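All protein chains but one are shown in place.
Then we have subunit A:
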Amino acid sequence: METMDQLMAKHPFFAGLAPEYLELLAGCARNYRFDAGEYLIREGDPADTFYLIRHGRVTLEIAAPGSAPVVISTLGESEIVGASWIVPPYRAEFDARAMDLTRAIGIDAKCLRGKCDADHHLGYEMMQRFLPIIVKRLHATRLQILDVYGSK
């Protein structure tokens, strides 16, 4: 059976991360399994965990009273669910729900924040890995807002 740091080393998010950091992060990680329809994250909850999808699909959703939830994005294998853990006030902005049976590595964000505060090199590594994901999602959201397939 693979250890947590071995599992994490296989995930693209951790590609090239020094083994000592992988070992350190493995102390904050555990495996999760979500059935289809189960929530990984609920809007407004403390952003204390983020997930690295190993298998399955997750939708990011937002719901307004009186109307059906709207899906903002679908995330799949090798992608990250949850970015609010990295910026105050550390609260989830969207619901994240398993679309299919989903297996993920969950990282205890409070634990990770503590380790990043204690070791700024680790903090910088995390920023370098998270920031491109956040920027790409921002670009994608802008493209969605443009409504490029409109008839005008």
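Here, a residue touches a chain if its C-beta (ideal position, glycine included) is under 8 Å from a C-beta of that chain, and two chains touch if they have at least 3 such contacts; residues count from 1.
As a convention for this text, contacts and distances are computed from a predicted model.
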Exercise. Absent chain per UniProt: "Carbamoyl phosphate synthase small chain", "FAD/NAD(P)-binding protein", "HprK-related kinase A" or "Ribose ABC transporter permease"?
Worked result: "FAD/NAD(P)-binding protein"
Exercise. If the hidden chain were put back, which of A:R33, A:H55, A:H121 or A:H139 would touch it?
Worked result: A:H139
For this session: Kindly note down the residues of subunit A that lie in touch with the hidden chain.
Result: 59, 61, 68-74, 76-77, 97, 99, 136, 139-140, 143-144, 146-152
